[in-house]
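Shown here is a partial selection of chains from the complex, left in place.
Per-chain residue numbering starts at 1, and chain names A and B are given in the order in which the chains are listed.
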């Protein structure tokens, strides 16, 4: 699974993207956040306040309960501040 | 059909707005909006705007399609810049053409509210004293502005 990070999520994780094999118990966006948070301090820091992190599946905004099977790309980022 | 562009370079807002009516005789109203970078009382040297390539365009097109589904619009253009933007420079543009002014104003304002709440752009402030500040926090007011159109949460 391709994971992409933006803005301070990217800075905290320490990379802008990576490819990871997800274990079978990770089925939703919420599961993925929990699993990533256990992978190291950088991830734990990025997701320490999970409510402030948004997600997208294949470039469409996704809620925590969205199923990631079939997606090519999951992105995590802070609330948008464009405009 | 909406025109959506995400680009580093500046744009000509007047030309973009006029293009929606050019050669037409059914357009009665063009409402347009330009968002500029402010210097916040002299403390801001520049904004650094990061975006999610691909998703930014897609989300702007979805927002435009929602406006087109809600009102009888003749044309919609939305442009958002990324990269380093200095005070006084243009950041974002929306324009809407329709037969009557009510829907042009409403759609332009909805587009801006939705863009701010949903389009994947993130601002970082570079201060006049050279420090790079943290990322600009999203304003609850922006989510509230988007919510008043009956939008689902992004």
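The rule is short, and it goes like this: contacts are C-beta pairs under 8 Å (C-beta built on N, C-alpha and C of every residue); 3 or more make two chains touch, one makes a residue touch a chain.
Quick caveat: nothing in here was measured; it's all calculated off a predicted structure.
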Jot down the chain formula for the full complex, using the labels you see. A x2, B x2
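Going forward, only the chains that are shown with their structure count from here on.
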Expressed in whole Å, how far the mean CA point of chain A lies from that of chain B is 26
Please output the residues of chain B touching chain A within their complex, sorted ascending. 35, 49-52, 54-55, 58-59, 80, 91-92, 112, 115-124, 134-138, 142-143, 153-154
Which chain A residues qualify as touching chain B in the complex? 4, 6-8, 54, 56, 59-61, 63, 75, 77-83
